[in-house]
Each structure stands twice: as structure tokens, then as C-alpha cells.
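Note that this complex is displayed minus one protein chain, with the remaining chains in position.
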Amino acid sequence: MATSLLGSCTPRAVTAQGRDVNTLYDIFFWIAAGVFVITAGLIAWSIIRYRAKPGDEDLPKQFRHNLKLEITWFAIPQAIVIVLFVLSALTLTDVNERVPEPAATVNVTAYQWGWRFAYEGTDVEVVGTPQQPAEILVPTGNLAFLLTSADVVHAFYVPKFLIKRDTIPGRTTRLDVAVEAPGTFDGECAEFCGLLHHRMPFTIEAVSPDQFQSWLDDMSAEI
Amino acid sequence: MAEELRFFLRSALFTILIGTIYWFLSYEETGSILLAGVVASSAFFVLVVGAAVRAARSGRKTPRSLLGFAEGPEDRPLILDEDAFPSGSAWPIVGSVAAMLVGLGLIYGGWLWIPGAGLALAGAWGWLAEER
Partner (left out) sequence: MATLDHALAHTAPRPTGVVGWITTVDHKRIGILYMITAVVFFIASGILALLMRAELAQPGLQIMDESTYNQAFTIHGTGMMLLFATPLVAGFANYFVPLHVGAPDVAFPRLNALTYWLYALGGLVVFSGFLTASGAASFGWTGYAPLSDSTYTPGAGVDLWIIGLILVGFSSILGAVNLMATIFGMRAPGMTMFRLPIFIWNMIVTLALIMFSFPVLTAALAALFIDRNFGGGFFDPAQGGDPILWQHLFWFFGHPEVYVVILPFFGVVTEIIPVFSRKPLFGYRGFVFATLLIGAYSFTVWAHHMFTTGSVDNPFFSAMTMLIAVPTGVKFFSWIATMWRGKLRFQTPMLFTMGFLFMFLIGGITGIFVASPPIDLAVHDTYYVVAHMHYVLFGGTVFAMFAAFYYWIPKMSGRMMGERLGKLHFWLMLLGFNVTFFPMHQLGLDGMQRRIPDYLPERGFDTLNALSTVGSAIVAMSILVFISNFLLSMKKGAPAGDDPWGGNTLEWATTSPPPHHNFRSLPPIVSERPVFDARHGVHGDG
């Protein structure tokens, strides 16, 4: 519980990019906690300290302005958001950066209601349906997902990657990650896409490059 | 300059500034055109409100809606011309039913436009014929 709170309750990411987002979220969380404690504290103090005493009908002092104070409470939040923006922009560059020499490039097509994964440079294709969700293997290391849609807008979302990207008909979007360790990760569709939107889960299993290569060879042989 | 005018003028100038920055950062057309639309609308209101303020200041006869631009002297009496306001009217609801029928006609067939147009004409006629 304590570690979860220290870590601001976000699930720990399994990608290099996701860990950057974890760090950013934690910074935001602690700055936000400070802002909340100060502001809510001032409100609570006013409520407790300045409650009218029964029977006291005198007017309190009617002060209205204090230019220095007003400039201060404009300037400090302005400075905080500039810091937060710069941190966000830096992290965004990391998150959006294309990975060098991806170990696998996967062409992902979303449709109502499932996913088609095709591995670039091979004939291997995995298709999922609401009854039989897709389970795919990827190698650990750098991955590129090229995303598009066959019908409406969907979104490719792997919670453990801490990122999602829309799949848009007529366009190709791209998502690059570096998976750091083997593991199995749930994925889902995040953009509402019609009747069975909630039944588009998929599973990504990250394995060592050798295991991945042999799985890929097996799949090719089956075709 | 009247504060009412400054309001729309600032809106136009701010959106010109941001719109220009946005265009050169993104070269994205839809948003840039929409921001230009905000500039144009603000500029339009600068003209309309400007004309009303000038009319009010020159003391010329102004439309009822501009009874009291608060720019006048503070001891000016409250103008309460009871006759300037209608006491009730059935035509607004007639007009809105007409609008609904015309809209529903687009879904369920043009025959709904016959009562729709009839009510719209009746509503417009009745509305304009009312005295105040």
C-alpha cells in the first residue's frame, strides 16, 4: 500500500517509454499533492478560523485589493505549469521517438470487433475475434506497431505499456516501444467502436528473440 | 472606448495572435479556419456593438433593446416603459413546433413540411402582427 502510494498508484510499465511516463506521472503526482494540500488547507483554515460567532453582527473589515498578492498568485501557478509543460514535452519526445532497428514490425488492423496482426517481412498473420481473441508473440526489445483500421476508429491500448494510439480508417499511425523483459500483457480497444467494443481483448506475450524466431518459423510453415 | 467594444476587440486580437502561431506550428487547415472564424465573428460584433454604442451616445432614437447603455449620466431615471414589452404570445411555441416538424420531415418524409410550413407562416405572420 505504502509503495503503491509512493508510486502514485500507477501500474509500473514494462517498456522503456512507459517507465518515462511513470517518472513523469510521479513528478506530477507529488507537485499536485503539494498544490492540493496548500489550496485545500487554505480553504479549510478559512472555514474553521473565520466562522462567524453567533450574535456577532459587526461587519468584518472590507478589504478588496492587493496588487502584489494578486500578481504573486498569478505568477507562481504560471511558473509551475511552465515546468510541468517542459517536463511533458521532453517525455513526449521520448515516447514518440521511433525506435532504431525494431526487432519486429507488426502491422495491426483493427476491425469490428477484433484485431489482425501481420508481421512485416513474413506471411505470418494472427486474427482475433470476440470468441477467440488474438494472442501474439513478440520479441523483447524494440518493437514498431503500424496501426490502421478497416472500418471505424478504434484505439490500440496496452495498459502495461502506459500508452495507446488510435487506429483510424484511411490513415496509418505508429506506436514504438522497447519491451524490457519477457511477460504477458493484456491489450484492449480504448476508443468506443460499436456494439462489441468491450470484446476486443488481445494478448501480447514478449519472449526472447530466439523463441520468437522459432515461433515465427512454425507459423510460416503452417501456411 | 466602451468596454463592450473592447471585449470583442480583444477576442479578435487574441485569436489572431494564437491562430497565427497555430498555423505556423501545425499547418493544420481545419483548426486554422475555425480560429479565423472566431476572429471574423468577433470583428462582426465589434462593428455591431460599435454602431449601437455610437447611436446611444449621440442620443439618436435607439431600438428598444438599447434603452439604457449605462454610459449615460448616473442620475438618469430608470426607464420603465411597460408598453414596450409584450405581455404574452402564442407565436413562439407555434414557431418552434413548425421548426420541429420541418426537421422531422427530413427523417420521416416531406409530407411533414406541409403542416410545418403552414405553422411557420402562421407563426411569422402572427409574431410580426403583434403590436409591441
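Letters are used for the chains, namely A and B, taken in the order the chains are written, and counting of residues starts over at 1 for each.
Just so we're on the same page, a contact is a pair of C-beta atoms (placed from the backbone, for glycine too) under 8 Å apart; a residue touches a chain by one contact, two chains touch by 3 or more.
Worth saying up front: this structure is predicted, and the values here are computed from it rather than measured.
Q: Which one, A:Ala118, A:Val152 or A:Leu216, makes contact with the chain that was left out?
A: A:Val152
Q: Which positions on chain B touch the chain that was left off?
A: 2-4, 7-8, 10-11, 14-15, 18, 21-22, 25-26, 28, 30-31, 34-35, 37-38, 41-42, 45, 49, 52, 56, 64-78, 80, 82, 85-93, 95-97, 99-100, 103-104, 106-108, 127, 130
Q: Give me the chain A residues in contact with the hidden chain, please.
A: The list for chain A reads 9-11, 18, 20-21, 24-25, 28, 32, 35-36, 39-40, 42-43, 46-47, 50-53, 56, 58-66, 69-70, 73-74, 77-78, 81, 84-85, 87-89, 91-92, 95, 112, 151-153, 155, 157, 159-160, 162-166, 168-171, 173-174, 186, 188-198, 201.
We take it that only the chains that are shown with their structure count from here on.
Q: Whole-Å distance, chain A centre to chain B centre, using C-alpha means?
A: Centres of chain A and chain B (C-alpha means) sit 43 Å apart.
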